[in-house]
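Got a structure for you, written out below as structure tokens; questions coming shortly.
With one protein chain removed, the remaining protein chains of the complex are shown where they sit.
Entry: chain A
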């Protein structure tokens, strides 16, 4: 493993299309459910318990065995009831693959895989372990919407990063939990969902004016 390689993969500056997505935050901000750093704390803790856990488990599983990518991709479809979120995940997977292919010899896993599957395939090509991949996935699942919150709500960026620092141990714990299960059959992998985010994503996709793609 290479710690510097892991940091590259987890870096928000990786040109992987993530900057255009708020991970469902924009819809919740618009609905008035997230207005402050305290609200964002709740949003991100919910994210860690649901989407981040699923993403980390699937990314770690794909890293552990790239031959499972097609099955894992279908498993994520089944766990993503919102068509808008499926499109967003596949768009980000495609963009991540584009960046990854320029960096490492990534296995052929289709043109537009779900983002966690692409992340796992990249991590495997980079020589990272499933446990490290899970950390990158969980970290990305909260730093993405945290950055979007700074842009959407004008929150104090220091306060938001202080929050991310407080959440780091929980992020590690979720990643460890996800990595432990990454060898499970696809149907047994985590399937935690957030129905309000699914509904919000479908509303968001119909808005005439929005700042983020999802």
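Here are a few things to note about the model shown:
We take it that a residue touches a chain if its C-beta (ideal position, glycine included) is under 8 Å from a C-beta of that chain, and two chains touch if they have at least 3 such contacts; residues count from 1.
Throughout what follows, contacts and distances are computed from a predicted model.
Matching "Urease accessory protein UreG", "Aldehyde dehydrogenase", "ABC transporter permease" or "PP2C family protein-serine/threonine phosphatase" against the UniProt entry of the left-out chain gives the name "Urease accessory protein UreG". Looking at A:33, A:98 or A:180, the residue that reaches the missing chain in the full complex is A:98. In the full complex, chain A contacts the hidden chain through residues 13, 15-22, 70, 73-74, 77, 91, 94-95, 98-99, 110-113, 148, 151-152, 208-213.
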